[in-house]
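What follows is a structure written as structure tokens; I'll ask about it next.
Note that one protein chain of the assembly has been removed; the remaining protein chains are unaltered in position.
Presenting chain A:
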Amino acid sequence: MTVNNYIKYLNSMNNANSSNENAIAESQISNPYYEKIRVDRNIGEYIIQKIKQAPNVVILTGHAGDGKTGLLYQILKSLNALNGNSISKFQEVYSQQLNTTIFYVKDMSELNKEEQINVLKHALDIKNHGGSSILISNTGPLIEAFKGLEQAYPTGVSMTEIEMNLLKLMDENNGGIGKVGKYDVLLINMARIDNVIIIPRLLRNLLADDLWIECNNCESKKKCPIYHNYLSVKENYVNVEKFISSYYRWLYETDRRLTIRQILSQISYSLTGNLTCDDIKNKLNGNTLFNYHFSNLFFGYVGVIKNKDALQIKAIQELQNLQLDSKELPNDYSFFVQEDFSFLTQTVKMIIQPIWNSEMRRYTTSSSDLLKSERARELRKAVRRAQILFGNHDEDSISNMLNMLFSPVFSEYLKIRSKQLNLREIREIRNKIVKALYTMFVGFPMGNFDEEVIYLPVNRKEMAQPVQLLLGKIEASSIHVEQNYITSVYDREEGYYRLELRFENVDGKFPISLMLLDYFNKVVKGAVSTKLNPSLSHGVDKLKSKLYQRYRFNGNQTEIKILIHTAKGPKIITLEIYDKGIYVK
């Protein structure tokens, strides 16, 4: 019987089953497959450079599963400072390459309080002897250890200051050396690093041909859903990768970032459904190719039924919250009415169409309602899932689909991130933003009769008033939209283009995030409720208060400008108050 141990390894990487022996980092590292799928991260090179330049105390923190241990492994390995494949709790090692000692701590939370203080002290001290240290710690123990250190070896710094220093470094995460009390450290917060960029490499590694050789030669491959998942993804690789990356990007931009481990958990589960080679040979029957197809597993389904275990995987939970498979898609008509499945890739079509056909026979022979039946509805959702991942998309159709699934501006945003726009494209975005700002500040939409001016009236948020005191105005010509390239100190691949809004009278630029772009779009389209997501509204409020400051009419306070909204557009009148009279212009 052929058994591919790689399948076992994939099954060990998610938490949807009880035997997740590899879900923690160190057991991963000791597994031979780890070396095959591991993605070298450029941030590792950054840290090595820093250590080469000068003795340094490097502190790695971040969420569990952000790849801290993996990064330590990568660094030690590339410095030839590793004994075999194992990493101790803490150890001082010598790197010939650097001609220096390196003290590392694998995880502070594995140590007791006293040990924590001791290793921290050692990590900080070693710098004075020309060595460097790399210390991995959760935030809680890190703060406590620094406080404990101060108590044991006082330097006259308050506990609050230590805490504030650490929080600031973690929040800014700018790759520079910062102070915690009296000590200089290079603190890197992995939770603040864009990890979506490594997905293409990760996916490629997972599907590397040599890992699937046994499957290729397996006698059960015709009935094996895992093998078919492998084939399906390979066949439509570009589109699968695009959709998966876009989904994680969406979470990242909407402040629901996943860790690498959570991502890996979803992808590995989607390939295997946690089936074993043994299961496939002996136990399975029925529509297994369909039930355990990647498109169903990725969304947390087995066939048309939601799988409880799969919900243990955070990335699947988040995906179900989005209810993407309940949204209308461009090919719905050809699928559901014309029963034309040619939009799907060959492998997937062969799996799905027979299921659909046999299921539909029920509705022609029985009286159950095709539109209302829960079963039929669930099946349509499954077809949509297949369409999302395994449609024969070209660039335009996948962009269009992403807009329908996530937000009408999502593809535009992805494009803005990835390449330089031409002047016409930037101008169109700018005009849209000017219109949106007008509505936001004035309370009424910008009409065609308006000059290119944004008024700044006193405006009660909850109700737009037809008569408003006018405090200032912005000539639209002083509003600019620029696309700038943002680089990351850690990783050149992390660089991206960003749209920024600039006003001539205001210092600084205002980055336009995905959510802000989405909001501007909604405002321009005249969405009924234009209540801004509160997490954005602070940024907008701050911008607003700056604009009101900088674009205020200056000069005579006895001259009062009033903005009146009439059926023919806004009119401005000026009242000049002098002694007993008012002069109206």
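What we mean here is this: a contact is a pair of C-beta atoms (placed from the backbone, for glycine too) under 8 Å apart; a residue touches a chain by one contact, two chains touch by 3 or more; residues count from 1.
In this section, contacts and distances are computed from a predicted model.
One subunit of the complex is not drawn; among "DNA phosphorothioation-dependent restriction protein DptG", "Cytochrome c oxidase subunit 3", "ABC transporter permease" or "Ferritin", its UniProt record names it "DNA phosphorothioation-dependent restriction protein DptG".
Only one residue in the set A:39, A:64 or A:98 touches the chain that does not appear here, and it is A:64. Checked against the hidden chain, the listed residues A:42, A:139 or A:205 yield one contact partner: A:139.
Contacts to the hidden chain, counted on chain A, fall at residues 61-64, 66, 138-140, 143, 163, 167-168, 170-171, 189-192, 255, 458, 460-462, 465-469, 471, 533-538, 541-542, 544-545, 557-558, 560, 562, 564, 573, 575, 577, 580-585.
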